[in-house]
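Every protein chain of the complex appears in place save one, which is left out.
And now, chain A:
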Amino acid sequence: MSGCSDKSFHLIRVGTMHHRPLIDGNVSGCLGVLPSHSEPVNSETNRTTSSCSSFSGTAYFLSALCVYISSFLLPFSTKTSSRINRDRLRLSNWESFAIKLLKGQTLTRYVKNKLELRWVLVQFGAFIVLCGATHLINLWTFTMHSRTVAMVMTTAKVFTAAVSCITALMLVHIIPDLLSVKTRELFLKNKAAELDREMGLIRTQEETGRHVRMLTHEIRSTLDRHTILKTTLVELGRTLALEECALWMPTRTGLELQLSYTLRQQNPVGYTVPIHHPMINQVFSSSHAIKISPNCPVARIRPAGKYMPGEVVAVRVPLLHLSNFQINDWPELSTKRYALMVLMLPSDSARQWHVHELELVEVVADQVAVALSHAAILEESMRARDLLMEQNVALDLARREAETAIRARNDFLAVMNHEMRTPMHAIIALSSLLQETELTPEQRLMVETILKSSNLLATLINDVLDLSRLEDGSLQLDLGTFNLYALFREVLNLIKPIASVKKLHVSLNLAPDLPEYAVGDEKRLMQTILNVVGNAVKFSKDGSILITAFVAKAELLRDPRTPEFFPVPGDNHFYLRVQVKDSGIGVSPQDIPKLFTKFAQIQSTAIRNSGGSGLGLAICKRFVNLMEGHIWIESEGLGKGCTAIFMVKLGIPERLNDSRLALMPKVPPNHGPAAFPGLKVLVMDENGVSRMVTKGLLVHLGCDVTMVSSSEECLRVVSHEHKVVFMDVCVPGMDGYEIAIRIQEKFTKRHERPIIVALTGNTDKVTKEKFMRVGMDGVILKPVSLDKMRSVLSDLLEHRVLFEAI
């Protein structure tokens, strides 16, 4: 501006130069070289020129001032403009750096421009200075001036002119550059604006990303399926500003998709859509979110409005099941079920689905899948844990119950054991003591029976407890030497009372080759025999019971029914075989195996009424097994009686005159003539001779014999003092049986009744059985030897029962 004004002024000057010769001096001064050396400046023209020059001087002064001022102001102006620009942009550091980079391309040129611009400024400054100087010097030419002043003036003018020419030339060169700087600035401004926009986009994206993270966090923060799905829809809707968002789950059959959750609609009606729609298949086959047509059945959630529906996108959500997860293995992708998530942009918004939005949707879908699978796993594990807890509780309860039961049983056993043993001890002890006192033979007999019975009972009690030990197999036999015959006799003694009450008669048949002494567990063997015989008695209403015992022959030892039983005969042991045959109710063949099972009872009312715990035979079987034997029952059927047979292994004692034998009280060593001092007996015999002979026998043995010759006399004479009644019944026509019965009737009490023995010459079975049935205690076959009589009497008196003396 100042330059222009300056230039215009010079032009004016140039113009005035043509018209005023005085001004010529100046012009020539301006132009530099002028040979106008010696032309003196006229004073006449000074007046006109002085007015002109005063006007021009003022103009010079003003322009100089302007130039100075503008020269100062120019740098400042550039500074401010740049500052304003920067403020407008509000760029962050990296953005400004980017912009700088953008500008970096033109940096060198910019620098160059700056340099050039500075040079121009310098030039301008020089020009201004020179021009001002020139005009100031011109003031001295207002009046007469010397040549020197003119020279200086001219020089100044020349310089000014030169500078202005150069500047003009420079300007011509620089102007395009200046203009281009301006354009660059414009360009940068545009770029910055664009970056602004992009920045905005990135920010939105970042926000979206943050939304996603929040959404994921929301989804993963809960393990409840519904919350997950609901949150998904809500957050998605919010983030993406959706109009509608829906989730379609496959039905149980897997053939349809059912609308399960929606964003806006509160109660999704149970729409179902068949799953094999091409579009749905397309969505399922790809892991990306796919744009689908709004006309697709899944997208027609809302009632069709009059607006254009927005774009719809569907994405698959894999539903992973627990079974899909193998240990250290990623879930199989082949056997997946999918749910469908449908997202609808607001209608009429002309919004498009952007890639980033689709990506967001896919990410969310995956997250949802993962979250759902986690939820499923958690559900399973919770369920399993609950189940386990229940089971634990139940098991605990069962364990406690079992413990209680065991404790109760043990307590019971202990208590019963104690409770039963105490009275038993009392009975046994007192009976033993009683034995020591003075007793009549009758009383002694009774006490002995009591003692024997109580011992047996004590053994039984022990065995109740032993049963548990038997089961463990920890029971051991108490081996000892004992008298086999005495054992059988005792069994018979013990069973006789019960048998006679039931009008059964028991007969014992011991083989002659049966050794008198054997080694074994006496108590348990007796218990076994007693149990078996007891069963026979129990299950028979009438009839007879026959007990036979003999040594089992080698060839008979092996029973075809029990191939596993291999008895091996040896030198120091033998097998005792005992058979107990009864004529009772019998056992049906199919029940036979059950007999030996513990507590098993035959389901027949007749048997059940007889009572019993069902334990006896089981115990017997165990004892027999312990004795390396075998026990079984034979029966032809119900009502046909049954036979119980068992074989046990017994040892043969080495020395019969063992010191222990002497302690055995079984065989009374009464071999002297007066074996039975004072024993009152009654002999009934019609035949005088035989009567006398019998009497002689008995007298010889020390008895006090009363003789009667007829039944009436017998009945009359017989009293409770007579211990034994010998009845000769071999006379036909005489009913010895009746007498026996009558005697029995006379003495109601068992202990008062004498032992009745029949003397007969008849040994046939019928007669024998008749005797037994009648209730005779024994039968002796005539002729009676002294020894026979002696043994008979001793047996009779000892056991009150006679095994048949053949």
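Methods note: a residue touches a chain if its C-beta (ideal position, glycine included) is under 8 Å from a C-beta of that chain, and two chains touch if they have at least 3 such contacts; residues count from 1.
Quick note on the criterion: contacts and distances are computed from a predicted model.
Chemist: Which protein name, taken from UniProt, belongs to the chain you can't see among "Histidine-containing phosphotransfer protein", "Exosome complex component RRP40", "Nuclear pore complex protein NUP43" or "DNA primase large subunit"?
Modeler: In UniProt, the chain that is not shown appears as "Histidine-containing phosphotransfer protein".
Chemist: Return the single residue from A:421, A:700, A:742 or A:773 that touches the missing chain.
Modeler: Touching the chain that is not displayed is residue A:700.
Chemist: Consider the whole complex, including the chain that is not shown, and state which of A:144, A:255, A:350 or A:786 touches that chain.
Modeler: From the options A:144, A:255, A:350 or A:786, the contact with the absent chain belongs to A:786.
Chemist: Where does chain A touch the missing chain, residue by residue?
Modeler: 673, 686-690, 692-693, 696-697, 699-700, 728, 730-733, 761, 782-783, 785-786
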